[in-house]
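A selection of the complex's chains, in situ.
Here the chain labels run A, B and C in written order, and each chain numbers its own residues starting at 1.
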């Protein structure tokens, strides 16, 4: 479909994690070799080589991957399960399906659409959902469906139910591109796929609303943005990526916001790209990014 | 005394601040011209050109500055006071006297001593005071007096009183170079000079003790350091400078601390240099840094 | 026209430069005061306070600026010319007219159109000219006229003449947004307005063609981009802005190019914004950026 896929043909990405123990890397790499795979990249991390948690990501090439995948999975099951390890294998030529939720701000939304069009994000975008209509024309000019789901009044349950209906079965992960509605834990449970948010501050500084205003009041000399997985606790989920930009006393809250917009779109884009490439492993409230 | 002073001979630094109004810059620059000064640099900022607060820093050269200073001050008093403006003029060839308070960590302390020896900090250092003795030999090798003031037990009043006795009348500002004791408001009142601290996090994230441990727990992707003026509220004073460094999942709290040490010493050095050059103006809980 | 203009109503920007001498700042600020202007910002720089070159930028508010401008200009002429100073005053509510020249790459072009639509660039864009047609639809979707001027074969004179005809009298400056044609000195002379280029390397490293390929061959650990005014000497004009991004051994030339694209668009955008705001003063082969 996109130019990415041809280069990714017959490439598998294997994620393994669990309790560390001697010989895991050898067991995994031998398994790949006996299944005729050729390792392209391998990243590995243990938070304690003696009794800690172990994480590994291997990308390998295997001719006729689709045909051989069931056999490889059976070998993984037989080999790794008895070691107490969890694993997941994905065909990298199949792009993940990403939905974007947005509000009036368009900078994060358009950045994602733009990078996708440029072939930098290995995803498909089945839909953009917004509680406003101002970005509809832009979104559709990229050939992406746009759905308007208004969200007025204190009770968001009808809007959330409508969004769940649109998403159900159609997406592999969701990106909140400056979506200004707080999602309920019911919603998160129902959609059942990872949700990535961009928060317009360097978390854990300035949690919650109006971070640029708070940053101005505190007189900070750098502003930031944080992309994280959404959990029930607002702005407390596992951080994927963060970055900052220098500011000074002469900038008011609006100027901080204008400068920050460029940090937000870069940070969110990197987080989305890494998630789409299966580079991010969640571990408690932290992430391993390979 | 130091190599700086000759280059700074006959240079004055004038700080003016107060309610903004048309004509201030013209009034100040005309005053300098009629007093035979030649403007070398001028910075100016107003948080609202119509009714806001105005800040200006002018460095100018005036032959025989010492002799003419009383006359210039009289003119400043006559000209600016009626406009409701506050002003302060300093002879830049007279270095400020800086005391350093330290504990066992030596990275910020040595960085300051080192930069001072290299001629980068326009200050004299009449003393280093520490509640430990491990840095005594290093400090004295720079030709700087070292005083040991132990600080044990919950009651710090005797130690603080001893420090005040050493400092009284001898210093123009104090730098806490990773001094691990909380200073009482009584102490701050008695010393009566600005106190600059370095906090080992990107404030307002991770206020208080053990910020690197907290940073590891939160899983941040950048760590930071903040230099600020000390006020009664711990880690809440006006921020002078901040910076960050990139970290990743593979670094434990000790590795964050090792990386962070380089950010701390750079941030503190810049803050001290700017303060020593009269570049920092406090305004409420914020700073204007020219 | 744009949201910028109302905030900029009755704002003038005055640039003064020439041989440094005592009293210039006072002369300029007094002139503004006696012409009923209220100084909003003032930047000043002298490369040597005793006999060097002096540069000043003042932004001031003057009610009914348009009506009073002739009188202010007469005063500037009378006051500054006898001091050997050059000056230029502009009405900040009148946006500069910016033409963009582009080729097939769209990242710099779209970034400028996007920032302009967001109100961040105080310019109008009367036209985009490209030697390719692939961006025509995108450009027109922003409401900006698109002209296709093919440039084939070794003789570019016909194409250049066509471009000059389109630009003549219609633009105040030109931006080369990854325009992959070398412009002749004849062209530069005829258009008679500043031309800003973005070069995809950290100049003076990797002058000329294929800088990302050269960067890969040299094994650099950072790649960069440089925005500069175009002069007769390729890639040798005064630099306005530069920035870099970290890369590593695993990235091939194509990956460097993809990463570099984000540096290019950010660097070019800042350079264009600063030029449009009259913040950049050329001085020999260097720039003063206030």
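Basically, a contact is a pair of C-beta atoms (placed from the backbone, for glycine too) under 8 Å apart; a residue touches a chain by one contact, two chains touch by 3 or more.
Keep in mind that what you see is a predicted model, and the values were worked out from it rather than measured.
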item: Copy number across the full structure, from 3 displayed chains; value: 4
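What we mean here is this: only the chains that are shown with their structure count from here on.
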item: Chain centroid nearest the full-protein CA centroid; value: C
item: Of all other chains, the one whose Cα centre sits farthest from chain B; value: A
item: Intercentroid distance (Cα basis), chain B paired with chain A, Å; value: 42
item: Rounded Å distance between chain A and chain C, as computed from the means of their C-alpha atoms; value: 37
item: Multi-chain contact sites of chain A, meaning residues that touch two or more partners; value: none
item: Contact set on chain C toward chain A in their complex; value: 107, 110, 114, 118, 120, 141, 258, 262, 266
item: Residues of chain B defined as touching chain A within the complex; value: 45, 47, 202-206, 217-222, 224, 238-244, 248-250, 252, 285-289
item: In the complex with chain B, residue positions of chain C that touch it; value: 22-27, 29-30, 32-33, 36-46, 49-50, 61
